[in-house]
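Here's a slice of the assembly, chains where they normally sit.
Chain IDs A, B and C follow the sequence of writing; residue 1 opens each chain.
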Amino acid sequence: MPEFKPRDAGFAARVRDSFGRQSIMDLMGARLTRVDPGEVEIELPFRPDLCQQHGFFHAGVTSTIADSAGGYAGFSLFPADASVLTVEFKMNLLAPADGDLLRAVGRVIKPGRTLTVTEAEVIVVKDGKAKACAHMLQTLMCLQGRADMPAAG
Amino acid sequence: MPEFKPRDAGFAARVRDSFGRQSIMDLMGARLTRVDPGEVEIELPFRPDLCQQHGFFHAGVTSTIADSAGGYAGFSLFPADASVLTVEFKMNLLAPADGDLLRAVGRVIKPGRTLTVTEAEVIVVKDGKAKACAHMLQTLMCLQGRADMPAAG
Amino acid sequence: MPEFKPRDAGFAARVRDSFGRQSIMDLMGARLTRVDPGEVEIELPFRPDLCQQHGFFHAGVTSTIADSAGGYAGFSLFPADASVLTVEFKMNLLAPADGDLLRAVGRVIKPGRTLTVTEAEVIVVKDGKAKACAHMLQTLMCLQGRADMPAAG
């Protein structure tokens, strides 16, 4: 694993602020549990209203936290006055997301001035046992000179 | 576009029943608006609790309805006693999902006994104008002999 | 299907020149058979030295012409002084590429100033019958101000 040096010393606060503005995280009950340079972790406890038809976490829910974990892993390495945009991502669903907790860890594979590539692993914990349930590969875009602020209002 | 002949005449009721058991759709407020053989449409009105940090629909929300639209497009062609599993999908986010309504249309590209490939287009409607905001390519697995029922309990 | 207006009237010659410099096309025997604004077709006749272990076209060979068909579909809409770079692509292999000829058609889904999204369909023709064998979804980058020229030397 490469070690990354953030360009903005305030990267962790910047990630936490932005995550705090993602209202979907609040709706689902997701928590930002770790912010390191180029690596971010999000956890989501099970709730019966986050499910697909068999009572497991919906793949879209898994994708939501994987996309944000990868996105903020990239964002942690951006300059202070930049925004992040997901260009695309691909999810492989390795096993049913059957458990009490999802944990997504996003990591930067290749940082870049314009485009950054990340991956995320998602595990599901059931009765204390962790199991890989998804793997994501993602492309991000760095929008320089547009700080990640809420729209004025 | 190829026309598909469903193997199960009750395909539409089967899709609606299964969709009705996806609790995340209820949490987000998504509606199943059309079920044709090999083609399924899902709509999701905007709500401020479905957003990313800039106040647009989160990419994970877009993915959730795209995954289900593609999944049920495939499922509509499955035999009556089969379940559907998403193997993987890839989303390209074409534009910010900034608008009043998301509409995902999933279509079967290639049906198969074990694996089915689908695509989905997602448009966002703003002030009555529609704009493509995402494109998905997805692989599904057909689990024969396992009707799509809720877990017993 | 949207209709695209090229920004450079000489787009077709520009695509043909660039294709002519892709030495791998010559090694494999691929031909550029159609160049329209936002849509490009490449054909590749079967040869026994283009195969995987079962004697069919190798998925990498299919990918090579799909990547170029999508790439040149995007490039056809670029300004005259720009280069194209593939950011990423995803291939679904729908059926074994067993036949006499591969034909890849690349099409622009969403043109953009920096990023362009395309898709490609690949069919394989056997005894005069065509069959879809692959489907690609691709992201391209437009490098403005860097004409697509060979390295000096």
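Here is the rule we go by: a residue touches a chain if its C-beta (ideal position, glycine included) is under 8 Å from a C-beta of that chain, and two chains touch if they have at least 3 such contacts.
Values in this document were obtained by computation on a predicted structure and should not be read as measured data.
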Item to check | Homomeric complex, total chain copies (3 given) | outcome: 4
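Definition applied: only the chains that are shown with their structure count from here on.
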Checklist entry - Shared interface numbers for subunit A and subunit C above half of all numbers used, same, or below, different? => result same
Checklist entry - So how far apart, in whole Å, are subunit A and subunit B when each is placed at the average of its C-alpha atoms? => result 22
Checklist entry - Which whole number of Å gives the spacing of the CA centres of subunit B and subunit C? => result 29
Checklist entry - Cα centroid separation between subunit A and subunit C, in whole Å? => result 33
Checklist entry - Which residues does subunit C have that touch at least 2 chains other than itself? => result 90, 139
Item to check | subunit C partner contacts - residues on subunit B that touch it in the complex | outcome: 90, 92, 94-95, 109-110, 117, 119, 132, 135, 137, 139
Checklist entry - Touching subunit A in the complex: which residues of subunit C? => result 87-88, 90, 114-115, 139, 141
Checklist outcome for this item: In the complex, subunit B touches subunit A at residues 18-19, 21-24, 26-28, 48-55, 58-61, 63-68, 83, 85-93, 96, 148, 150-151
